[in-house]
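The complex appears here without one of its protein chains, the remainder shown in place.
Now for chain A:
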Amino acid sequence: MFSFKLGLKNLTRQKRRNVITILVIAFAFFGYLFMDSVMGGIEEMSFSNIKNYDTGNIQVVHPEYWKDREKLPLENLIYINQDIVDSIKNLDGVLGVSPELRFKANLNNGIDEVSVLGLGISSEQYNEVFATQNYIIEGSMFSTGESKAVIGVKLAELMDLKVNDYITLLVRTKEDTFNTIDVEISGLLNAPNPMINNGVVFVPLDIAQQGLNVGDGVSLLALKTASGDEDKIAKVLMDSFKNKDLDLKAYSWRESAESVIAFSTAKKGGAGTILSVVLLIGMIGIVNNVILSALERTAEIGMMKALGMREWEIVFVFMVEATGIGILGGLAGCLIGFTGVGLMAKYGFVDYSAMGVDISEFGLPIDKIYGTWNYPAFSFLFILSIMVALLSSILPAYWAAHKDPVKAIYHR
């Protein structure tokens, strides 16, 4: 089709302007792909943080406890029965089970007092589920029965504490009476999860149970599973609890991390806004290009009309040209994006720890942010670039094609 050929050949006119438009589209696309990758990386790290340092992949709790879990109640606890723990542990896909007793406490260093989350854990089982122990930067983890504690470095800094210092945890027992748990700090943590660094005191499970007077009670069982198997295993567990007539429920980490999931949803909204800006940039580029081309080729449009070309045929010539720019811009954007995202996925965004900046204060992982690949975004953006170019060229092309032939020929 000759009009198609002419549209393509027109791409070689005004090379500088076309290249600038292509680059504008390309860099707008790159910006989107880059942001998408960074946000994807942050999301993935946040999810990994939750699973590896906070909730595990699945939590087994009493349904009534689950409703009030934010209040850290000492009611509706699970009373550990080794058979239950073993049966859970022996399930296919379950890699570890860690009982936890979560409680409110005030940490007192003899001078100051600060509110903290107390976490009674069995260190061996805890290590099967969580990666926290890898981040002990000073001292060591305690063993069962030891009156010791591990706290985060930020909390230690705040309370001016170091390893081998003694602290007192002021707690309320199950009966709502005041009690204290006196422990020696055995280790300091600097985990990627800011919550752990800032406000958690780990103590041996038996010490916590004794201090809170809850017997063998634990708040929950945290489970480690293969990633992606959470829902399947949670369902198996629920069926098993139902069969055994146990008043327990299994929740995947997603249900424990609603706020982060909400952030992730908000992120998608943010990505939509960025995408809209990118599309707007592309549209403005294309519209500008078509209008300038039409103004420069007024006499040529008049000649086309004199030859008997109909308006839609002239529109088609301009649309082919604009779509060509869209395709080239999209391809260039994907190419630059592919390189940028590839580098970011491999080498990370910025090494904050090397810069001496602690971004954990902002709830982000402590060192680098790595990008993630979002392949559908590439194809989506490429197709979108063609669609945007095609659609945004229609009106200016029609405006060009609708010119009065006499005025166009004589450029009046």
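Everything below uses one rule, namely that a residue touches a chain if its C-beta (ideal position, glycine included) is under 8 Å from a C-beta of that chain, and two chains touch if they have at least 3 such contacts; residues count from 1.
One rule holds for everything that comes next: contacts and distances are computed from a predicted model.
Trainee: Select, from "ABC transporter", "3-isopropylmalate dehydratase small subunit", "Cytochrome c" or "ABC-2 type transport system permease protein", the UniProt-recorded name of the complex's unshown chain.
Mentor: Checked against "ABC transporter", "3-isopropylmalate dehydratase small subunit", "Cytochrome c" or "ABC-2 type transport system permease protein": the hidden chain maps to "ABC transporter".
Trainee: Touching the left-out chain: which of A:Ala262, A:Ala306 or A:Leu395?
Mentor: A:Ala306
Trainee: Applying the definition given at the start, please give the residues of chain A touching the unseen chain.
Mentor: Given the touch definition above, chain A has residues 2, 5-6, 9-10, 12-13, 299-300, 302-303, 305-311, 405-406, 409-410 touching the missing chain.
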